[in-house]
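As you look at this complex, bear in mind that one protein chain is not there, while each of the others sits in place.
Order of writing sets the chain letters: A and B. Residues in each chain are counted from 1.
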Amino acid sequence: MSVRYLKAALASGEAEKLIRFVRLHLGDGDEGVGRREIDKAWIRALELLLDVPATDRDFVLTTVREKDPATLAHLFFQLHFFLVRHSGEWIHDGDL
Amino acid sequence: MTATSDAHGQLRSGLWHTINERYPGSMITKSDDVPLASVRKPLRECRLTFVSTAGVQLKGSVPFDTVHPIGDYTFRRVPSSARPADLEIHQIKFPTVGAHRDLNVIFPIERLQELVAEGALGGLTASFFTFIGYNMDPDRVERDLAVRIADAVVEDQADIALMCPA
Partner (left out) sequence: MSAQVRAPRVVFAPFMMGHHFGVPFHRELQRRMIFEALDHLVHAGVSGEIRVVPITWAQARKEGRAIEEQLR
């Protein structure tokens, strides 16, 4: 959807339209693929934390505390793509 | 549209409708045609620029933002004297398999350089201009990004522009 349509959907609480857009973006225009990509990213994130490795928690907390919400949302999308790439199952043509 | 174009089908028929169904409102629509501007001098005297949505950019430059859900509204200048080895593509929405082997399939920089060397074209603008085609705000594309690119093309003193989507 265009920004105009997304804002209209947001205003009228049409969550399904909004998440459908996200799935299309993450799934290269295929909503079913997008669903699987979202799951893949979360599974990969979980996988990375299963053994409770040492992580830079200061960085995580500082970033969340200090960065503005839009930047963090942008980071959220960047992390999705990082995690799906890290999973080894890259479905997209081309490169980030 | 000419009679010859009516006789040929699109490789992916219905693509326009598919895109409009999945991304309603994302395509710029026009109700009329842009008046043709005449070429005022022979091609061998013309300075050509190339405008592309293939996301081609100099290696090491800030990558186009392909993760942002609403798109990237910046453009890059690519020196028209560059070699393909100096360039890279940051795009995930089109098949780059051919471009990674030979960039000229989507960004014919070497072919255009050759045409100048042969005298078929008068020259190339100092820069070519690239952006990415994934953008969900057609108003911002039309009223901001396109205007900035057009201004840059004029500033580079282009006589003619070859434009290609990805």
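The definition used in the following text is that a residue touches a chain if its C-beta (ideal position, glycine included) is under 8 Å from a C-beta of that chain, and two chains touch if they have at least 3 such contacts.
Keep in mind that this is a model prediction, so the values were computed, not measured.
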Key: Chains shown that the absent chain touches, full complex   = B
Note = Cross-chain touch to the chain not pictured, restricted to B:Y23, B:F75, B:F94 or B:Y134, is B:F94
Query = Which residue, A:E14, A:E31 or A:D93, contacts the hidden chain when the whole complex is considered?
reply = A:D93
Remark   = Where B:V34, B:A85 or B:A117 are the choices, the one touching the absent chain is B:V34
Message = Considering the whole complex, not just the chains shown, which residues of chain B touch the missing one?
response = 1-2, 4-5, 7-11, 15-16, 27, 29-30, 32-37, 39, 43, 54, 94-99, 101-102, 104-106, 108, 111-112, 114-115, 120, 160, 162-166
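We adopt the following convention: only the chains that are shown with their structure count from here on.
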Key: Intercentroid distance (Cα basis), chain B paired with chain A, Å   = 28
Query = Residues of chain B touching chain A in their complex?
reply = 22-26, 55, 63, 66-70, 88-97, 136-140
Ask   = For the complex, which residues does chain A have touching chain B?
value = 1-6, 21-22, 24-25, 28-29, 74, 77-78, 80-81, 92-96
